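Note that one protein chain of the assembly has been removed; the remaining protein chains are unaltered in position.
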Amino acid sequence: MAAQTEEVIRQTVIRVLGEIAPEADLATLKLDVSLRDQLDLDSMDFLNFVIALHQSLGVDIPEGDYPKLATLNGCLAYLSSHSHPEV
Amino acid sequence: MRRFNATPASGPDRIRDTPLSESTFVGAGIGAALGGLRPVVDVMTVNFSLLALDQIVNNAATIRHMSGGQFSIPLIVRMATGAGRQVGAQHSHSLEGWYAHIPAITVLTPATVTDAKGMLLAALNEPDPVFIFEHAFLYALDGELDEAAFSVDLSHAAVRKPGHDVSLITFGGSLWKTLEAATRLAEDGIDAEVLDLRVLRPLDMPTILVSVRKTHRAVVIDEGWRTGSFAAEVSAQIMEGAFYDLDAPVARVCSVEVPIPYPKHLEDAALPQVAGIVQAVHAVVGKR
Partner (left out) sequence: MADFLMPTLGADMTTGTLITWRKKVGDQVTKGEILAEIDTEKAAIEIESFHTGVIEQLLTKPGDTVAVGTVMAIIREEGTRSGQVEAEVEAQVKGERKEQPAAPPPPQPRPPAEGERVRISPAAKKLAAELGVDLSTVHGTGPDGAISLEDIERSTQTMGYRRETSGTEARPPIAQSPSPIASAADAAADKQARMRQTIAAAMTRSKREIPHYYLSTTIDMGTAMAWLTEDNLRRPVTDRLLVGVLLLKAVALALREVPELNAVWKGSDVIQSPDIHVGVAISLRGGGLVAPALHQTDRQPLGKLMKNFQDLVKRARAGALRGSELSDPTITVTSLGEQGVETVFGVIYPPQVALVGLGKLVERPWVVNGQVVARPLITASLSADHRVTDGHRGGLFLAALDRLLQEPGKL
């Protein structure tokens, strides 16, 4: 169940990023490099990213936690620990 | 008004009535100038100044040069010019452009009250012959006199209305028609600049070229007949001096090449009018 959840989170993150940066090749996304730098995201993009994650996964992400979502790995770790198992 | 009673102030000795012989009294004026006076000769109309052309062209304009500078002719000649009053073909000439052809004289065409007064005063200081052409139509117009302008400058054209889209270049009686045309053009969204040449010789080309380089288009309005007109001279000099700044051929609005008719409707049709100026501007400005 946990593995499946992680996979759901991963796919959600990738889908949301794809909507924000449709021209990017997400298959080559590096796990530990800042998403902003890799995808040329600005603060509006990042806010939309957070909103979409919230809407898809039901996770409440306070502003103070934004730095934890900086990289793909950071996102996966943060969302796994904050999302509900039933998602 | 053209006529003024100068006798009381000036004294009867300084005003001379003459026989109606233009050659004689212009010649007498040249003689008086040679003798050290500063005569003002009133020829009354350009139409009959033709009888004095020999005195003007062969004597007034040449004596300084032919005498090696020993004699000068500080002569002022005033005359009315222009058509538009239904006085027939013999009394409706606009020949100031002819006079502007002649070197060594100054040719003035006042169009405002201030210039009419100030140019006469300034001309009194000139060492060489000055010809002042006053459009007869202007005598009937009222205007504000700029009291501060006691004596005006005799070397520059004046921008009477600044604008960006086209330069309307004119002088004398046509200035007011041109300004009215500019007002109508503004309603069509065309921002015309109006230049009053004021002085036909020596011609202030720098002011004309500055304007044309800004607007890239020029229309010259001149009541003289088109062929060999002063407008032709202005047009040629614009071509020489601002060819690469022109965005359209220079246009001219001149009189139709007929002796000026007597009937009102035909006279109106023969002379530059506001509608014709507006039309000529639309043609050079193109679609807006």
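Letters A and B name the chains as they come in the text, with residue numbers starting at 1 for each one.
Here is the rule we use: contacts are C-beta pairs under 8 Å (C-beta built on N, C-alpha and C of every residue); 3 or more make two chains touch, one makes a residue touch a chain.
What you are looking at is a predicted structure, and each value in this text was computed from that prediction instead of being measured.
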- Absent-chain interface as seen on chain B, which is shown: 162-164, 191, 216, 243-249, 283-284, 286-288
- Touching the unshown chain, chain A contributes residues 21-23, 40, 42-44, 47-48, 50-51, 54-55, 60-63
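Keep in mind that, in the parts below, only the chains that are shown with their structure count from here on.
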- Item | CA centroid of chain A to CA centroid of chain B, Å | 82
